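Before I ask anything, let me first share the structure, which is written out below as structure tokens.
Here the complex is missing a single protein chain, while all its other protein chains stay put.
Here is chain A:
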Amino acid sequence: MPPRRIGDDFDADSDSDVSILDDLEDVGRARGKGKGKAIDRRRKDKGKGKAKEQPYAWEASYTRSWDTVQEDEAGSLQGAVQDLIARGRRRRLLAPATAIRRTIIRHLILVLDLSSAMMDRDMRPTRFDLMLQYAREFIVEWFDQNPLGQIGIVGMRSGLGERIGEMTGNPQEVLKAISERHKLEPNGEPSLQNAIEMARSTMSHLPTHSSREITVIFGSLTTCDPGNIHDTLESCLKDRIRISVVALAAEMKICRDLCDKTGGQFGVALNEGHFKDLLFELIPPPAARALARTGSGAPANPAADLMMMGFPTRLPDTSPPALCVCHSQLKSEGFLCPRCRAKVCDVPTDCDICGLMIVSSPHLARSYHHLFPVKAYQAVMALVDTPSPAPGCHGCAQLFEKMASTMTNTTEGMSPLGRYRCPDCHNDFCTDCDVFVHDVVHCCPGCGK
């Protein structure tokens, strides 16, 4: 391993001289700007790579809202938009093509820093307000992608851990827990240990088939702990809890350790947009092998265990009213537990009578696109080897440009013709459809599967 040249990396400027200690990382860093998706080590470098392009939020003297989107010579925003699209395309191409095992039933405790450090204004309007805003967006998106998951919320304020929202599978209840800003007013010092212990005790009873995760948004540079936080780390490891930290200020050795040892992700937000990126990277269900890799005593490939689930029948609005078992209210509509025929108001839920987990099949199906992702489309660079190119997009029938555009050919991974070809059905798609098919539909219109 070559000796590390101090100062050749942006790290030397940041407050995190601790990271120089773990020389293991040099391997990953040598790869330069890692844009890898699944591998934790490479992801850390992504932040470092970006650091060379963008200044830290506190180094900027003005709000850079006009920096992120730049007009080109013609005064249009096309260049900036295409750059964003290109970045998304590259990320997809680097993602593993095979279906990887992912933990789908997730349990997450979101730990919010409510210490006085959150009143800092280096992120607009304040770190605190920005965190609340992004946390709301995070929760909505998280439930969209993890419909069977549950979220609880813990706050760190005045040296204590505070239970803000109980663990629940209903996004509305989670959002309600953080809707009242004045109840969350930042104060005092944060305590990582207290908050993590509280989160850990909340999740200790959970069955083995679900993931246990803690995501910390941490704005402070200190933590005020009653005991040895490394003991907490040990017990988290034993409970197979994965901890991820999004730091807003700078890297702290203990945060990095918490994430590295438990298989989570660590990132320092450089600015508002990067903060959101880091947080939203935690939304897709984590690959199950990441968990197996870190668990020291755990088997390398935990056998999939099966859960018994009931699929209910939905009663029509016109059926005769009956009492539900959950609220004892007289209602017409509802769902019948397939095992004991009890009537419940909403799914997914555990039957109050027989304890069977009741889900409707659309709830399960919402997760299937993670198992069968659409293959990334390839950018068509030239039409010479295509005998009869289709005149229009196979998805939306928009006609393609006849001539190669001169402006886009500088961007890597973008087709100068605006054509992206499916490797399976060999149909061409336009940029909009490429993004739409991979991010939303998860089903190629040409292959039909």
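Keep this in mind: a residue touches a chain if its C-beta (ideal position, glycine included) is under 8 Å from a C-beta of that chain, and two chains touch if they have at least 3 such contacts; residues count from 1.
By definition in this document, contacts and distances are computed from a predicted model.
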| query | Name the chain not shown, per its UniProt record: "Geranylgeranyl transferase type-2 subunit beta", "General transcription and DNA repair factor IIH subunit TFB4", "SUI1 domain-containing protein" or "Cytoplasmic tRNA 2-thiolation protein 2"? | reply | "General transcription and DNA repair factor IIH subunit TFB4"
| query | Just one of A:126, A:170 or A:210 touches the chain that is missing; which is it? | reply | A:210
| Touch criterion as defined above, residue of A:313, A:329 or A:386 at the omitted chain | A:313
| remark: Per the touch rule stated above, chain A touches the missing chain via residues 76, 78, 81-82, 85, 99, 101-105, 148, 209-210, 288, 303-318, 335, 338-339, 347, 356, 360-362, 364-369, 371-372, 392-399, 401, 418, 430-433, 436-437, 440-449
